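Missing here is one protein chain; the remaining ones are kept as they sit in the complex.
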Amino acid sequence: MWHHLTVRSRRRVDLIDVTEEVDSLVRKSEVQEGLVVLYTEHTTAGLFINENEPNLLQDVQRWLEEMVPQDHSYAHNRVDNNADSHLRAILLGSSLSVPLVGGRLGLGQWQRLFLAELDGPRTRRLLVGIVKG
Amino acid sequence: MWHHLTVRSRRRVDLIDVTEEVDSLVRKSEVQEGLVVLYTEHTTAGLFINENEPNLLQDVQRWLEEMVPQDHSYAHNRVDNNADSHLRAILLGSSLSVPLVGGRLGLGQWQRLFLAELDGPRTRRLLVGIVKG
Partner (left out) sequence: MWHHLTVRSRRRVDLIDVTEEVDSLVRKSEVQEGLVVLYTEHTTAGLFINENEPNLLQDVQRWLEEMVPQDHSYAHNRVDNNADSHLRAILLGSSLSVPLVGGRLGLGQWQRLFLAELDGPRTRRLLVGIVKG
């Protein structure tokens, strides 16, 4: 039930729309009804669902900086200089659950699936699980 | 496996307890054990689980305003004046997973399921998925 997607980020913080890649896996599975679970195996990346509107994605980036400033006296930064990336990953979460309806992702009209790279640029791995309903 | 619920909000931000409606769908399904997934198809609404205590719900509303102020220089507000609603939806998330045990929602004693309307008043659609265990 688990498939892999590889995603290449280009910046330290990079919000990457993975909807097409996930929907393509769902269609290939030929499952008609069920649940799709996205999972990131990383502790400095997160997942979220929202609209792919460039101004809004700027706002999301700025909001992540407001919620968790990059420069702050983090204890973890004595070990590895990316405490903000870990905290932002906790804020967003490591998984998404999405309906599978009629052989396709059952997203709303404006919804898109995003991988949030929070400590890039890197190559990331996404797991896509398809549970038959 | 997917059922629909329609929810009518009355204010811009409106925290609506949908526990009874979801539990009613679960009981009608006659599934004894499994997983219930709630999903909102919207990019300006979210879902959360907590206690239905009126003072606490006031605190949740104020906290949403503290985490994501409505009035701020958001880039998206040049397109549509609701960037705060989108960011609050990302903060809360678009889905919930809840145990189905003994033919009922397996919530804790104080837990209730809430739809958070973040850009109302509107009519919203919730998907309720029942996965047999």
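Each chain carries a letter (A and B) given by its place in the written order, and its residues are counted from 1.
Here, a residue touches a chain if its C-beta (ideal position, glycine included) is under 8 Å from a C-beta of that chain, and two chains touch if they have at least 3 such contacts.
What you are looking at is a predicted structure, and each value in this text was computed from that prediction instead of being measured.
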Hidden partner interface residues of subunit A, rising order: 1-2, 37, 39-43, 67-68, 74-76, 78-79, 83, 86-87, 89-91, 93-95, 97, 127, 129, 131
Subunit B residues touching the omitted chain (full complex): 33-35, 48-51, 53, 55-56, 58-60, 63, 67, 91-93, 96-99, 101, 106-111, 131, 133
